[in-house]
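Rest of the complex left out; these chains stay put.
Chain lettering (A and B) follows the sequence in which the chains are written, and residue indices restart at 1 in each chain.
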């Protein structure tokens, strides 16, 4: 199937440049251009040199468009490119939804319409599966868990008993929602388990990466707000609340009872201490250790995390410690000299 | 089912305050109180204000109990609350243990009494499963592996060949016990595999979080001592030994052949270098990098980990580097001035 460049320009609300009836059959990257495919460019650095292979067309900003004969001019080429991909994906034939005869679906589970359940997946009693949900092979949906409409669980995802996943979510392979929180009462004989009776509630439009762990609350709920996007191998402990549209990069760990605001951006491998509050729209640089609450709009980095400008200044000066130490030594020497002379004089 | 407040007070060895025949039907948190439920309070900060919703009763220390009419006075309210939860859990009907007809259990495996095996779980030849073990769906128990009595494996846990899990353990979903250790002999042609022939031995009463990896030893054993509690996404490499009752928070990594003592407390995202020894009752703060052995009772933090007091002092002074640098500059200036004057005079 193909679409003309002019049609694509209209779909993305962009401006056509060049040959409007050029047939486009798919997408590609600028680095690996393919015939009859369209790419996108956001910066001058990636534009192929003269003579280098080029895609059939590009989506690009006005001021970078000079060297392309056939293009769609767009303010946000990346967003326009996503719209083009979505257009092509919508054309693709989809497998008819079906419950595999090799799955184990409890007769006491409730399934909406157009649900897919893959091979060797388990849906337990009392589970409620919304319309259009796709549960891939080897998944496990525990008792009385809820999966919202149109959500997709990739192979091997586990949503344990009573947890709730919203609509239009994507959870990648191997992730565990609702494992037991890490709660103990220490005594002289050992650490006694604090039974974990709560659940996890994930809002709509959330994406969660592969091999993440989001623990159930001890009591009450662990919450992930709507629109959050969580990368791989992220740990979210019991009773944590994350607001809406917050981005959490790979391998972050958020300890128990922390409160994370909305629209935050949390870099990879960040650690956030239990019980603290991170306000809305905070930006936390990769590998930071956040040991105290942060007001809304904070931009922090480092260990322990400090306001980013300050942290950068301190880091730069830390690198100058050898110089600083030398200077101090020189000063001591000069002062000694000065005093010796002074004594000589007096 | 319900129990009176007086009965609960007796069960936990606490002192009754108020209405002894008050019927309690379950537990809740103070923040989200429920009718006919009991909560616990450890600090003044969480006690609801006048007029705010309250649970039917609380478990609380004497000196905080003033504003509650119906309460159980206990020295350790959290521990007493756990005992209450256990009382309620013990009343709950339990599913009759059963081996799912959809599981694959080798006829050459040995199963104790009252064993549960979930759908699509695999128990290989030579495996030995103790009485009352619960193996959830999609688990894998390798050849000649041993699972001790009353242990529970959540969905998708893998215990690979010849590994041994003790009694009364809990292993959360997705965890892998007995993957191949990371051992190679590097040559000019590449890294040649050092075959990993050992096993993992986990003691009794151990809890392990979700998506952890505990590797088998190259030769001999990787060991986790009785009573250890390990959080999610923790990596324990080949030939590591961990003592008893040690707590290891999420995303820690312990490299090959390290020896960790008993009753240690290891914070989240800590890295411990291979081959070193960490003594008993060490406390290692979150995100520390431990690059050398630690004597028993050490309290360390930072990168590289240092005694906590010292590390805190150094961190505080590091934050003052801008100030320090300014002072040094001022001193240099003054000294120059002084010398200039001195020269002028002489």
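The rule is simple: contacts are C-beta pairs under 8 Å (C-beta built on N, C-alpha and C of every residue); 3 or more make two chains touch, one makes a residue touch a chain.
Owing to the predicted nature of the structure, the values given are computational and were not obtained by experimental measurement.
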Assembly size in copies, with 2 chains present: 3
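The rule we apply is simple: only the chains that are shown with their structure count from here on.
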Rotation in the CA alignment of chain A with chain B, degrees, nearest 5: 120
Whole-Å gap separating chain A and chain B, where each centre is the average of the chain's CA atoms: 25
For the chain A and chain B complex, residues of the former touching the latter: 104, 120, 122, 138, 140, 142, 156, 158, 160, 174, 176, 179-180, 182, 184-185, 187, 190-195, 197, 211-213, 215, 218-220, 233, 235, 237, 251, 253, 255, 269, 271, 273, 289, 291, 303-304, 306, 310, 313-314, 317-318, 320-321, 324, 327-328, 331, 334-335, 338, 341-342, 345
Touching residues on chain B, where the partner in the complex is chain A: 27-29, 31-32, 76, 78-79, 82, 85-86, 89, 100, 102, 118-120, 136-138, 154-156, 170, 172-174, 205, 207, 209-211, 227, 229, 231-233, 245, 247, 249-251, 268-269, 286-287, 302-303, 315, 318-319, 321-322, 324-325, 328, 331-332, 335, 338-339, 342, 346
